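One protein chain omitted, others in place.
Chain lettering (A, B and C) follows the sequence in which the chains are written, and residue indices restart at 1 in each chain.
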Amino acid sequence: MGTGGDQRTGSMTGVPELKGFMLPRSPEGRASIVPAPPWHYSGDVLTIEYRTDPARVEAVLPAGVDPAPEDPGAVAIIWADWQSCSDSGEELLDPVRSQYKECFVVVRCAYRGEVFSRCVYIWVDKDFALARGWYQGYPKKLGQIWMTRPITVGRAGPRLNAGGTLGATLAANDRRLADVTLTLTDESETGGFVNALPMLHSRWMPHIDPSRAASLDELVTMRSRDVEAGPVWKGKPTVSLHEAPAEELAHLAPHEMIAGYWRQVGATFVGGSTLD
Amino acid sequence: MGTGGDQRTGSMTGVPELKGFMLPRSPEGRASIVPAPPWHYSGDVLTIEYRTDPARVEAVLPAGVDPAPEDPGAVAIIWADWQSCSDSGEELLDPVRSQYKECFVVVRCAYRGEVFSRCVYIWVDKDFALARGWYQGYPKKLGQIWMTRPITVGRAGPRLNAGGTLGATLAANDRRLADVTLTLTDESETGGFVNALPMLHSRWMPHIDPSRAASLDELVTMRSRDVEAGPVWKGKPTVSLHEAPAEELAHLAPHEMIAGYWRQVGATFVGGSTLD
Amino acid sequence: MGTGGDQRTGSMTGVPELKGFMLPRSPEGRASIVPAPPWHYSGDVLTIEYRTDPARVEAVLPAGVDPAPEDPGAVAIIWADWQSCSDSGEELLDPVRSQYKECFVVVRCAYRGEVFSRCVYIWVDKDFALARGWYQGYPKKLGQIWMTRPITVGRAGPRLNAGGTLGATLAANDRRLADVTLTLTDESETGGFVNALPMLHSRWMPHIDPSRAASLDELVTMRSRDVEAGPVWKGKPTVSLHEAPAEELAHLAPHEMIAGYWRQVGATFVGGSTLD
Partner (left out) sequence: MGTGGDQRTGSMTGVPELKGFMLPRSPEGRASIVPAPPWHYSGDVLTIEYRTDPARVEAVLPAGVDPAPEDPGAVAIIWADWQSCSDSGEELLDPVRSQYKECFVVVRCAYRGEVFSRCVYIWVDKDFALARGWYQGYPKKLGQIWMTRPITVGRAGPRLNAGGTLGATLAANDRRLADVTLTLTDESETGGFVNALPMLHSRWMPHIDPSRAASLDELVTMRSRDVEAGPVWKGKPTVSLHEAPAEELAHLAPHEMIAGYWRQVGATFVGGSTLD
């Protein structure tokens, strides 16, 4: 807040400054929609990679950011069922505050000669996850996300074996937006290439006077730390994307499947940096 | 509908009888709130056993059903995160129709000289699960159910190791009803004794004229088939139950902890029988 | 439970019988998924009437129940946004337990020479409403239900004036099932004819042994008391019904619109009677 900083230091009034990583900032800092990083994640991740018309990928990149030089039409659509927490770990015993599911779409792009991954659409089912996304430049909205869980006992699900089929779905505003399946074929060394690079994200907040230039318009980059992945299963995917009035996901309809992957992933996010 | 049967056979009108295991019955039978059994289940189960005042257990048994002769104050409160399906398995690829979570309370009782388990309160988060419960005599209501998941990678959760702590919570009508924790100590041969017997359940539907005797008032028994359980982890539990206006769960407040267990379970339900 | 009655009277054990109108029955009767009738309702009701192929209506009637002799293809699809309570009215100050929305489909039918209304599909968004439906023979499932509210101040909605347009939607299992609109034309004396008769409903509970005949298979009838309706607005409707894997609603697709109506309705339900 430009020149207002001096006036707002706690020392002038004797009142302690408000605390909290994000809004609402409060006397103790406990009310923030999400605690400060580091944020730890452990979960199941289903990734499907396919090709769309490269012009469709280019159309979802901001001006000044170019398509990836190789395989520019590659898209990953990813479902994840996460457990997450801050360093205190207190959310883990109140799992309504630590578990969430998400579905997101990643493409690759080039900026100043480097190739990045970029999340262009994403839906989550908890507010703390939505806020983390707005902080990180993941353009999160709320949705309903479901994915089949591989099982180890009983008959209500696939095993992590060749022939097992997993499904995953996305809905928002009471409309189904995506249905996918993945039929496992064999174990794999890798889990896909589209979401494997540092992220190039836009953080964006319009000016409180909508006629003026945005108040926050940044390119940022980040990557996870301490990534730990379990065995990867690979397979053959199907993808159906559906039209909806306030969505443009279906513009990224697949022309050709590449492959799909399932694995368990752990990672930590500690922050990123601006690209200026 | 006693004598009405003859009048309602399809042969009189040439119209096929409606199909479907439960309501709504429809031309193809696809609209039923749940498909017909067998119902297969695979999931994670967290069981906490404790003792309350035996009079509190007796108070939740129907007249004519006696307390268990041994350890009559024993209670199990159980969280489960299920994937489930009918024989077709089609729900598994549309997991909004196959996954659900539940929290339920089980006591033991004696009837005609045999000792049974009996579910006295239960909350689930999907309608198909609620309907299966009303069919089976599980007195299901809707709630929000959460339980910590043990992890294998990353830092966002406990491992299945001594010292790992899991939490689980229950809410209904926007009020927290129960919070529990389980700190794992060691592997176990057994997973508890309170929910281990055949179930003695009441199926109940009041008469459409509320001044008359119930239209359905049955004792039924059932047990799961093809039960397959993974390794059992045992530990030390804590249990907090909270008062709420339309609940009586808190009457079963614990006086003494017995133990807690976590394991993965698979089972199939094919039906039960009446006890008359 | 036929002959079991004697064994289960409280007097034999000294333990009071369990209380509560529906399951779960409990020591104080407060835990029941819904309190006993009378049930009072006040709400907004949007009714759209149209004609489908009469054979489609006949196909959703149980054997022994005939199509209505006049206009047998008439269908009403109705949205309601209710506030409801038992005689105590205590739910009104905890509105999560008194407000719910529903969407339901009504046809007419003939039984023993009398013409009835019959609800063939219905979705609600609260468990207490679902349980009341299973008691009354409304074949309720859970869904997400939305309807435009007419406004009296501001610009965010239509007024109850000619030219105002209301919308309403239904979804279940993350899929949109129905979208309708109603453009108001003028005030009306009546609010439609399809849902205006006594209801002919089926109450149905399969046997706990699925190979045996249903345990509850009744035709019941009921009608509301103390019906109080506000002014009726009439208009021109549109209706779109969508296919879904576990639904058969789209079989009742409209061939011809009749009319639509919006009004506020109050009513009380005290019970019904069997038709045998």
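Quick note on the criterion: a residue touches a chain if its C-beta (ideal position, glycine included) is under 8 Å from a C-beta of that chain, and two chains touch if they have at least 3 such contacts.
As the structure is a prediction and not an experimental result, all values here were calculated from the model.
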| remark: Out of A:E28, A:E70, A:D87 or A:E114, the sole contact with the unshown chain comes from A:E28
| field | Residue among A:H40, A:R97, A:R149 or A:R263 touching the omitted chain | value | A:R97
| note | Touching the hidden chain, out of A:Y41, A:Y121, A:W146 or A:Y261, is A:Y121
| So that we can see where the missing chain sits, which residues of chain A does it touch? | 1-4, 7-13, 15-18, 21-28, 30-33, 36-37, 58-66, 90, 94, 96-97, 120-122, 126-127, 130, 134-137, 139-142, 173-174, 202-211, 215-220, 222, 245-249, 251, 270-276
| field | Interface residues of chain B (partner: the chain not displayed) | value | 144, 146, 169, 171, 174-176
| query | At which residues does chain C meet the chain that is not included here? | reply | 40-43, 82-85, 92-96, 98-99, 144, 146-149, 151-158, 165-169, 171, 179, 181, 226, 228-230, 264-268
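We take it that only the chains that are shown with their structure count from here on.
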| query | So which chain is the furthest away from chain B, centre to centre on CA atoms? | reply | A
| field | Chain ID, smallest distance between chain and overall C-alpha centroids | value | B
| Once you find the CA centre of chain A and the CA centre of chain B, what distance in Å lies between them? | 35
| Mean-CA-position distance for chain C and chain A (Å) | 40
| remark: Multi-partner residues in chain B (2 or more other chains touched) are 94, 96
